[in-house]
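Just one protein chain is left out here, and the rest sit where they should.
A and B are the chain letters, set down in written order, and residue numbers restart from 1 in every chain.
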Amino acid sequence: MRKRMLAKISEYLMTLLVIITLNFFIPRLMPGDPFTFLSSDEGQVTVTYSEEQIAKYKAYYGLDKPILVQYTSYISNLLRGNIGYSIYYNDHVSTIIGKRIRWTISIVIAAIVISSLTGIVLGSLSAWNRNGVLDKGLYTLMMTLSEIPAFLIGIGFLFILAAKLGWFPLAGGMKSFANYSSFADRIMDILHHAFLPVLTLSVVRLGEFYLLARNSMISVLTKDYMRTARAKGLGKMRIIFRHGLKNAMLPIVTRVFLSLGALFGGAILVENVFHYPGVGRLMREAVMVRDYVLVQGIFLLVAITVLTMNLIADIIYRRLDPRVS
Amino acid sequence: MKYVKQGMKNIKGFTLMGKTGMAVVCVVLFLGIFSDRLSVHPYNLPSGSAFEAPGPVHWLGTDDLGIDLWAQICFGARVSMIIGFGTALLAGIGGSLIGICSGYFGGLIDKIVMRVTDIIIVLPDLPTMIVLGAFFGPGIRNIIIVLALFSWTVPARIVRSKILSVKEEKYVVAAKNYGAKFWHLTIRHFLPNILPVVMVSVIRLFSKAIVAEAGLAFLGLGDPTSKSWGLILNHAVNFRGIYFTDYWKWWIVGPSAAIMLLVTAIAFICRDVEKIVNSKI
Partner (left out) sequence: MEHSIIRVENLSVCYHADKRGSRAVNNVSFCLDRGGSLGIIGESGSGKTSLAMAMMGLFKKPTRVDGQVYYENTDLNRLSERERNLYRWAKMAIVFQNSLDVLNPVLTVDEQILECLRRHTPLPPREADKKVLRLLKLVGLEAKWSQYYPHQLSGGMRQRVLIAMALSCDPEVLIVDEPTTALDAAAKDEMIKLLARLHKEKKFALIVISHEMQVITRLAGRVMVMYGGYMAEAGLTKDVLKNPMHTYTRGLIHASPSANPYRDLWGIPGEEAGNSSEGCPFYNRCNQKVSDCKTKLPRLAYVGIERRVACNRGGIVTLLTGENIYKSFSFRGKTVKVCDNCRMAIRSGEIVVLIGASGSGKTTLASILAGTLAADRGEVLFEGEKVKGNRAACRKNGIQMVFQDPFTAVNEHLTVRQAVAEPLDILKQGTKEDRIQQVKQALKDVQLPGDDGFISRKCHSLSGGQRQRVALARSLVMEPKLLIADEISSMLDPSTQANILRLLKGLQNAKGFAMLYITHDLALARKIADRVYVMQQGSLIEHGSVPDVLSKQGDGVAALH
């Protein structure tokens, strides 16, 4: 058991190393000079770097030294927690990300909780009433919902709930230049701003959790052990919760953790729709101003988070399912 | 040819939803192929005044620069189709081949392939695509390559596990006894077995690729020279005050509807194909 766990962890470390290595090589494999490359997009901010800045960049990447030296210094920097210095923002990458990450983490966690719980409830309802009107309706709705891209759902909510009805603010994480009379006010304002992004993200993920919960419940309901449990004359609650849900929850719980990567992708889109000040928005800004160090820093952070979540999913699955050991 | 005929037969077995989906995809394909003939106006140059409402001259109106939206949507269909087909074919064929090799030969190849797919599956796709797009430039070709790089693992895994089970079938053992080589086995025994499952995943990839490209373009990180549906939306939502004017009625609804229609149409097709494939297994 412990041995297997160690093997699993070392597997993840290997994967992490590969990602870090890729991260190291990508800017060096880039065609042409990264600093003259133009992401010319009409109507966007065009940034030109001064000679001094470019020199600083080159020093950071250490492009004049042999590749192996570059690699080892890159790794040792990472180990010391130094993921680079952003020239555009003139600050440490970790500091910049640190300021923004709270926003993203809170909407992502809120969305995961809401979508998974709603998905499980609706999916179980569908499974209990399999092939009934409710099931068919929910199923078609969720099938369609899970196909629509996140940003379209976001735009839809923005137009209807924010622009037309005016219930929610159009953009941002909180009122700018606001003086809050109390802490509670401040919280309310933040929640008010977060509502639409969280709603959008939840709706985007809802279909997946619903379908998973429904399939999982349906397959558990037809299993022989459910029949055994009924034959034993057990109470309905015990049959549903102890025998049914404990089995049906296995794939759902792991999926909650595994879906983090996809959820972060969704967060990038949603944050940009709502101009929400999270890491997703930051990533787009960084690409726009060609702040490669920052882009890579964000990417590394996301990759590490996702890997950790995968590892946790593995561990939890092992805890829950006695068949895996 | 045999497969085409079989495919036609299967389409007849579609539900109404599936057939509608098929029709929508055909229409979009048609729009994409003949985009330059279907619209009298150019897609990249102003042909009228800004913000014209839909009318007889500009069917779907114009954007802030006075460019015809119908022309943009037609051209966007072409971009979506190229991206969809390109990625699906590249990832489908490549992934299947890798899956066949990995499943058939096993050993080191299999181990490497499985590790690589593990890594790719773990990587969050949109952020990675943004990074790769940022460094390698966001041309259509690059987007297809990046999308394919991320998608081949799905068919590869499915094909691999299928091959692993088919490999043990007695008819393959018998054929091997007769001295059949890898290519013979692949064409005769493996392909007919994996084609249905690959079909389903390729259709999924198709839709996933279109959505991913739309997302990238919406962020303004796609190919800036090709007017894809996502890019139209990007311009639209970045136009200040769009929420408080009536322009969104044609500027945003058009491309949004196009994306949604296409994606749900593919989903319906996928569901029907899946049903048929499952009923055959």
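Keep in mind that, in the parts below, a contact is a pair of C-beta atoms (placed from the backbone, for glycine too) under 8 Å apart; a residue touches a chain by one contact, two chains touch by 3 or more.
Model, not experiment: these values are computed from the prediction.
One chain is not displayed; in the complete assembly it touches the shown chains A.
Looking at A:Leu29, A:Leu68 or A:Ala231, the residue that reaches the missing chain in the full complex is A:Ala231.
Of the candidate positions A:Leu125, A:Ala163 or A:Leu320, contact with the hidden chain is made by A:Leu320. For chain A, the residues touching the absent chain in the complete assembly are 223-225, 227-235, 238, 242-243, 246-247, 250, 320-323.
Definition applied: only the chains that are shown with their structure count from here on.
Work out the mean CA point of chain A and of chain B, and you get 23 Å between them. On the side of chain B, the complex with chain A involves touching residues 115, 118-119, 122-128, 130-138, 207, 211, 214-215, 218-221, 224, 233, 235, 237-238, 243-244, 248, 252, 256, 259-260, 263-264, 266-267, 271. If you check the complex, the residues on chain A that touch chain B are 11, 14-15, 18-19, 26-27, 29-31, 34, 37, 39-44, 143-144, 147-152, 155-156, 158-159, 162-163, 170, 260-262, 264-266, 268-269, 272-273, 283-284, 287-288, 290, 292, 295-296, 298-299, 302-303, 306-307, 310.
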